[in-house]
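Step one of this worksheet: look at the structure below.
For this depiction, one protein chain was excluded, whereas all remaining protein chains were kept in their positions.
Showing chain A:
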Amino acid sequence: MLRSIPALPLAIALQALSLLFSPASAVTVTLSIPPSPQIPNPAVLPPSTHATLTALGASFLAPLTTDNTFVFRNVTPGSYLGDVHCATHGFAPLRVDVISVAAGDDINKVGGADAGLHIWETFRGNDWENKGEEIQPATVGGAFPVKVLGSKIYYTERGSFSVFTILKNPMILMGLVSLALFIGMPKLVENMDPEMRAEFEEQSKKNPMNSLMSGPQPGSNPMGNFDMAGFLAGQGSGSKDESEPSSGNSGKKGGKR
């Protein structure tokens, strides 16, 4: 009744059962996880790590052993899809071809020295004949190393709050600069020598924005002679004379050209 889970391993069990006494062409396939930059110490991989070989009507399962290998016994000839299932790391899928060897050979002849066993990398969703590099066993007759793709990421980072991210915001930066101007400018002006100050105040009188920012001027309404539309159009209301030299300037430039 527990149909969903046992179906696959049961098939393995049956497979294994029927195969014990027909070892003439069955082969032992050994895969291994060598230490790599991604997995410096394969001994820390979780015990649930296992590998499967699947083909039409056949499947084999091998748990991770204490030597960091997967041992498939009595694998019948065929072309298998090899997968390594691990909770912490992803592995490249494999194509495992077990070719029927002459009846004289026995199961003890394992590994790559045997002409009956070839392992390649394969690409999911691609043609089965489209093989990658052939994987060679680490030692003659030894285990075939599997390739780690990387560690699995299960979580996404939540954007955490920090003062610096707020400070990096351009709006906040602009606000801070104008705050500094707002507070610092009068002090600066006070510290200027009287001549400069007079000149500066003359300037700021002409600039309508400045007078707007520094509040209503006693006696004269700063908005009185301020032409908003004109200001926005780029010509200062009280600075017609100013705009002329600049246009003349540009004219000069044009003349130069």
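The rule we apply is simple: contacts are C-beta pairs under 8 Å (C-beta built on N, C-alpha and C of every residue); 3 or more make two chains touch, one makes a residue touch a chain; residues count from 1.
The rule is simple: contacts and distances are computed from a predicted model.
Asker: Which of the following names does UniProt give to the chain that is not shown: "Blast:Glycosylphosphatidylinositol anchor biosynthesis protein 11", "Trafficking protein particle complex subunit", "Anaphase-promoting complex subunit 2" or "ER membrane protein complex subunit 1"?
Answerer: Checked against "Blast:Glycosylphosphatidylinositol anchor biosynthesis protein 11", "Trafficking protein particle complex subunit", "Anaphase-promoting complex subunit 2" or "ER membrane protein complex subunit 1": the hidden chain maps to "ER membrane protein complex subunit 1".
Asker: Which residue numbers on chain A touch the omitted chain?
Answerer: Considering the whole complex, chain A reaches the absent chain at 1-2, 4-13, 16-17, 20-21, 43, 46-48, 50, 52, 54-57, 59, 61, 63-66, 73-74, 79, 81, 83, 85, 87, 90, 93, 121, 123-130, 132-133, 152-159, 161, 183, 186, 201, 205, 214-220.
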